[in-house]
Every structure is written in structure tokens, then in C-alpha cells.
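Here you go, one structure.
For this view, one protein chain was removed and the others were kept in their places.
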Amino acid sequence: MSAHATTFAVPHRKMAMWVFIGSECMFFGSLIATYLSYKGKSVAGPTPAEILNIPLTSVSTFVLLMSSLAMVLALDAVQRDHTDQAKLWLGGVIVLGGLFLAGQVYEFSHFYHEGLTLQQNLFGSTFFVLTGFHGAHVTVGVIWMATLLFMAFRGKLGPEQSLDVEVAGLYWHFVDVVWIVIFTVVYLIQ
Amino acid sequence: MSAAPAGTMHHESIYSGGIASWLTTVDHKRIGVMYGVTALLYFIVGGVEALIIRLQLATPEGTVVGAEVYNQMFTMHGTTMVFLVLMPLAAAMFNFLIPLMVGARDVAFPRLNAFSFWTWFFGAILLNLAFFVNQVPDAGWFGYANLTSKQYNPGLGIDFWVLSLQIMGIASIASGINFTVTTLNMRAPGMSLMRMPLFVWMALIVQILMLLAFPVITVGLVFLLFDRFFDTNFYVAAAGGTPVLWQHLFWIFGHPEVYILILPSFGVVSEILPTFSRKPLFGAPFVIFSGILIGFLGFGVWSHHMFTTGLGPIADTAFSLGTMLIAIPTGVKIFNWIGTLWGGTIVMRTPLYFAVGMIALFIVGGLSGIMHASTPIDLQQHDSYFVVAHLHYVFFGGTVFGLFAGVYYWWPKVTGRMLGEGLGKLNFWVMFLGMNLTFFPMHFLGLDGMARRIYTYPAGVGWEQWNIVATIGAFVLSIGVLLFYINVVRSLRSGEPAAADPWDAATLEWSMSSPPPEYNFAVIPTVNSARPLWLHKYGPTRDISKHTKEDGTPPQPDHPVERVELPSPSHWPLIAAAGLTLAGGGTMIGLLPVLIGAAVLVVAVYRWAFQPLERPGNPVFGPGGGSG
Partner (left out) sequence: MEPRSAQLGRISPGCSICRAVAILTLGIALTGCGVADVPDWSTVQPVSDMGRSIVDLYKIVLWWTAGIFVVVELLLVYVLIRYRRRPDDTGVPDQVHGFTALEISWTLVPAAILFFIAIPTVRTIFDVQRPPPANAIEIIVTGHQWWWEFEYPDLGIRTANELHIPVGRAASLTLTSADVIHSFWVPRLGGKRDLNPGSENQLWFTPDSVGVFDGQCAELCGTSHANMRLRVFVETAESFDVWVDQQRQPAVEDSVGVQTFLASGCVACHAIAGTPAQGKIGPDLTKFGSRSTIAAGILANEPDELAAWLRDPERVKPGSRMPNLNLSEERIASLVAYLGSLR
């Protein structure tokens, strides 16, 4: 239907993604608010200071930020009909997103070995649910990008599909921004 | 549910076609009808639950049901009425009417719309499956932690409740996105925001409230699920957590939810009063902005549900004053409605009866709301029958009467037939009497110290007479509602055929035949007024003189002048919704159904994403079209 004229001259899907992002803000906002309100309330360890590995997470944060750059370049390539570059940058998004997820898997399993489980204390419950839901969002994003890359290899990702990439990109950037907030709130401000 | 209207329509009706056509439909009108029919069926379920409650309380130490069943009844009554009746009944109207009122041929995402409906539909079934395995939720519609924990509530009852709310929440967010975009982005040329019908305005505010409120309850439910399934500590006091967290999350959702339930009704009344007083809505911009203000303030007052929790005097003061502020925009609406009637030539038809009844009853609920907005008073009234009286004046007096007004008003547009006028007025008076007989005495019961959610009470404390009156009232009310169903059935079987514009109304939905053609508008209208059809019929009005009668929007021609292509039916939204519900509900059984459900969901979403909206064989009308 986006081919038809729209009141605000914005494609429906793009507006829908913005609206969805507004809704997601409340979702992550509630998770983060819960994390903050339970901060320091755990009756058992380990505490964030004992267990969080800031250097490692800084690296994965950087990786995720770079994936947003790749996303911008991928959209630009699709809009300019540079399919090969589009494939390259979409692949970049997937690899960087995958690296971030790998870092999270490593971090989670490391924490489990250190004794921080979902059940261990309030920190464990709030930390894993908050970062886990973010990780799930990244996973959905990676699958979405993989679908776009698949379309590119099938030759079905030209400028006329640039809206598909743009909408996926909006989602990807949002998930990145959420991570910046989580990284700041959970890791940096202890 | 599909058979009811379909079987009665004449051959070329938009409702004709077999079950398969209903399962795969992406037509907003049919989806609206499905929401409406399902909601009206659940209205009977929720009503029966209410009658069981009233029978149990008719006498002291009642023995109609036991403690367990009573707790299940008020839990299911509340959950059913909020999520399975009032919200979907409003959704039925949004679906059917928003495209018609803004001058669009469909919603922004027709298949997402079908997905929303089926997800809600399956979520509602999941909730009621609890009855069939006799594991019925019993912790109230508000499900306060930690009564909902595995420790204090083993069994599957709470799981049914949590999972179905979670699934229906997804439906609400999906339809919130859909209708926000539809309303903002699909308006006919010339329909500026300030020319948008009031009903659409209130609907838009509702969508935004749903988008912002449902994620919060989603998070609260996620915590509860994790506590129950994975033994986490979110609401566990022993681990340093607090069950009060749930109350915050629930009411940050729950208070906007109150406005999600009442604003559609405000919208309906704001359409009906102008039509039947034959005047424009008095102070329309003020009604719009007061609606926006109510929605906005609604996010800042959640803790007025928690005054007894012990928030301290500072928070009590802030939430008390914030709540009182909401009375101002609400009052503005009521005065503007009276201003609309003032000086009109009021046509006393059934929709107007219900609309005026809504105002009269909502005033009672609004004023008792001011009482418990005052924290100290609430310390006495909270969780007493006074609050039961208050909320039923708001939800039954306000929402149900408002939505019934809407059903009476738009029924001709939906079905092409009129509802009986005499029976309609009888329906109104019996409901009005029953409503007041049931709920007004509850004020006295509350002041006399009767607590909510008690299945039994001692004899001799002076509660007997008002309880028996309330129970009699509930049966009178039921007869009133029954008259409505009789009216509906009679109308479908032998109702007087409806003209395109039976009420001499002003807005776009009355510019096409009743029921509307599949494509809604043969010609996308151009809009130069908030009352485009009125302008065409009666010419410019005193305040708005820059337009002439010719600028009005004429009735639609019989056939499209240009080629109109509509989206093809699709079964993938239905299958995706089924997969989602299986994956969610399956968590109560084991991993296998979850994996199957998830696989079905993923496949369906991909097939849907790669399926063109319009495919060969889709409905095409007008020049070069087959089916027109």
C-alpha cells in the first residue's frame, strides 16, 4: 500500500517502525527502571563490581557501534544500486552483530561459572533479563539482515527495495542505541 | 462467529462467502465484524460470571459457590470484561470505522490487522481453556504479586492468565501500530487533523496509549513468567525484591488502560450528540485537546491505585493532586457535550438515549473518582465496594453505555439494517434501571465497610439489604442486555433496511451505501470541513463560512470511476497467530509444542513477508475490474 500517496509523505512501513520504536522505548525503559530500582538490593553476591568485565564489554559495544556504521553504508549502497557493496556491508552488519552476540554468550556462560545465575540474586535476575531481551532483539536483527543479504544474492535487493533496508536499519540503530543506554547504566555507572 | 451476519446478507454482500473467506480475510470491515461478534459472545460469558458473583453475595454466608470458585469468577469476570469484551468491542469499531471515517480504502497493514485479530482471538481462547482443564486463574484481574507466585499459587491457573494476557498484548501493540499509521497517514485529501472526526481522534489517543502502556505490562508479565518458570527473584521479598514492583508496573499500564477503555466511548458520544442534536460538536478543539490531556495525565497517576501500599505523604500528595487534575479535562468534555445539545433540535433516537445515559452515569463514576483521588478518603474506600461502584459507573455506565450507543448508531452502516427503535429504547431503560439498581447500592456497602473480593460476609452487619438489591439489579441488567441481543437477532432476520445515511449525519462513513462496498470509497473523497457530508447537504455554517456548499463531500457514486485493487486474502496471518499462541501456551505443556509453535510462526512470518499484498485474483473493481 505504500505505493499510494500518504498524508505525511512518509511510507507506512517507515512510520510504523518509528511508532514501534516508541513502544519499544517503554519496554526497555521498564526493564532498565527495574534494574535500577533493584540495584544494590541483592541479599547475596556476586555483585556487579565483582563480576562485570568492562574492557571486554567495551569491545563488544564498539563492535555493535561499528555494525551501525555498516548498516548506514549498506542502505547507501542499496539506494545507489551498488549490489556488491550492499552485500559486503550487510555481511558486515551480520558479522559484527554475530560477534556481539558471541561476546554475550561468552559473558553469560562466564557469569554462570562465576556463580551469577538467573536465580542467584536480584542482580542476576534483572541483569540477565535486561541484557537477554536486548540480545534477543539483536538476534532478530541479525536474522532480518541475513534475509536481506539472501535477497541481495538472489538479485532482489535493488533501489526499489531500499525501504526494506531502511526500515531494518531503523530497527538496527534503535537496538544499538538501547545498548548504549544499557552499557552506560549497567556497566559504567556502578 | 462468521455465520451470523453472513447468512443473512443478500448475495452481493461484503459478508458473503464461506468460512474460508472469513479465516483469510484482510478486509478491515470483516475483521471489525469478527471482533464485534466475538466480543459480544464473551460479553455473555463475563455477564454469567458476574451473575454467579451476585448470586453468591445475595445473602450472607452464601453457598452458591465456594471460596475457590468465587475467586475464579471475579478474576475471570474482570479479565474477560476488560480484555475480551470492552477492548475488542472498541477494536471492532476502530476496525470498521476508522478507514471509513478518514476516507481510506483499507488500513495501513491489512494482513497485520488480520494477525492482530487472530492473535487476540487465540489468546482469548487460551484464557478460557483454563475452564476446561479446571485450572482457573484466581488472583484477580490485577494479579498482584506475590499471590501469583508458584509458592502461593501452584497449578496452571496463573500461567493461563499470564500467557493469554501476554499474547493478547502482542495483538494490542500490533493493532496500535496499524491504526496509528492508518489514522496519521491515510487520511483523505483535505482531512487535516482538526477536521478528523472526534471518534477517530479518541481512537488515535487510545492507540498511542496502548503502544506506550502495553510494553510495561509485558515487562511485568515477563518477570512473573520468569519467577514462575525459572525461579527468578523479581517479586520475591526473601531475595530483596518487592511484590510492590508488580503493582507499579501493572498500574503504569493499568491506569492508561482505564482511558483505553473509556476514550472510545467518549469518541462515540462526541459523534452521536452532534448528529442527533443536528449541530456541530460544541468546542470541538477543546474536546480533542482535553482527550489528549487525559491520555497524557493518565500516565502520571498510576500510584493512586496504591495509596494503601504506603508510599509516604509526598508521593501521596503528588499522585492525589495529579489525579484531581484529570477531572478538569473530563469536565470540559462533559460541558461541551451539554453545550452540543444546548440549542439543538434533539432527535430522540436510541443511540442518543445511550449516549446521554453514558454521560449521566459517567458523571457519577467521575465524581466518586474525585473522592478516592483524595488519598485519606481512599484509605477508607480502597478495595471496598465503594470502588466497585465507582469502576462500574465508569466501565459499565461509561464504556458499555457508550459502546452500545455506538453499536446502535453504526449498526445500520455495518449490517445494512436498522435495529428496532422501540425495543432499543426498552433495552436502554431496562439497562439504565438495572445498572443503577446494581451498582448504586454498592456505594453504601462500601461506606458501610464491605470489602471487595470476599466470597462471604457475616449476617447482621447491615449489608444484607443492599446486597439483595444489587443482585436483583444484576438480573434486571441482564434482562436489559438480553433485549439487546434479541434486537440484534431480530434486526438481522427482519430488520428494516438501512439507507446510506439513516441519521442525517455529517461524517464520511455515511457517504456510501450500507453496508459499504468492499472498496469503501468508489472515489477517494476530498474533505473541506470537519463535517464534509453536512456541508454538502446543508451548506456552510455560521462560524465556518469560507467554504460553500459545493465544497462539501457528496455521497459516493455507485461504482468506482477508476480501477481499484484490493489486497488478496491471506491465511498466513492466521497461521502466524496460531503458531504464536501454540508457542506461548505450549510452555505449560513442554518444549515440543513450543518448538512446533515457534517453527510455524517463523515459517508463516516469512511466507507472509514474501507474499505480495496484491496477487493475481485479488478483488479488482471499476474500469477493467472483474468483480465490480
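Order of writing sets the labels: A and B. Residues in every chain begin at 1.
Here is the rule we go by: a contact is a pair of C-beta atoms (placed from the backbone, for glycine too) under 8 Å apart; a residue touches a chain by one contact, two chains touch by 3 or more.
Predicted model, so just to flag it, every value in this text is computed and none were measured.
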item: Which displayed chains the hidden chain touches across the whole complex; value: B
item: Which of B:L23, B:M371, B:L433 or B:L482 contacts the chain that the document leaves out; value: B:M371
item: Omitted-chain contact residue, chosen from B:L129, B:I292, B:I334 or B:V602; value: B:I334
item: Of B:L129, B:L325 or B:L423, the one touching the omitted chain in the full complex; value: B:L325
item: Which of B:G462, B:P557 or B:P612 contacts the chain that the document leaves out; value: B:G462
item: Missing-chain contacts mapped onto chain B; value: 66-68, 71, 138-140, 144, 146-147, 152-153, 237-238, 240-244, 277-280, 282-286, 308-310, 312-313, 316-317, 320-321, 324-325, 327-328, 331-332, 334-336, 338-339, 341-348, 356, 359-360, 363-364, 367-368, 370-371, 374-384, 443-444, 446-458, 460-463, 465-466, 538, 541-544
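Following the convention adopted for this analysis, only the chains that are shown with their structure count from here on.
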item: Chain B-touching residues of chain A, taken from the complex the two chains share; value: 1, 6-8, 10, 12, 15-16, 19-20, 22-24, 26-27, 29-31, 34, 37-38, 41-44, 118-119, 121-122, 124-126, 129, 133, 147
item: Interface residues, chain B side, partner chain A - complex; value: 106, 108-110, 173, 176-178, 180-181, 184-187, 191, 211-216, 218-220, 222-223, 226, 230-234, 238-241, 245, 249, 252, 567, 606, 609, 613
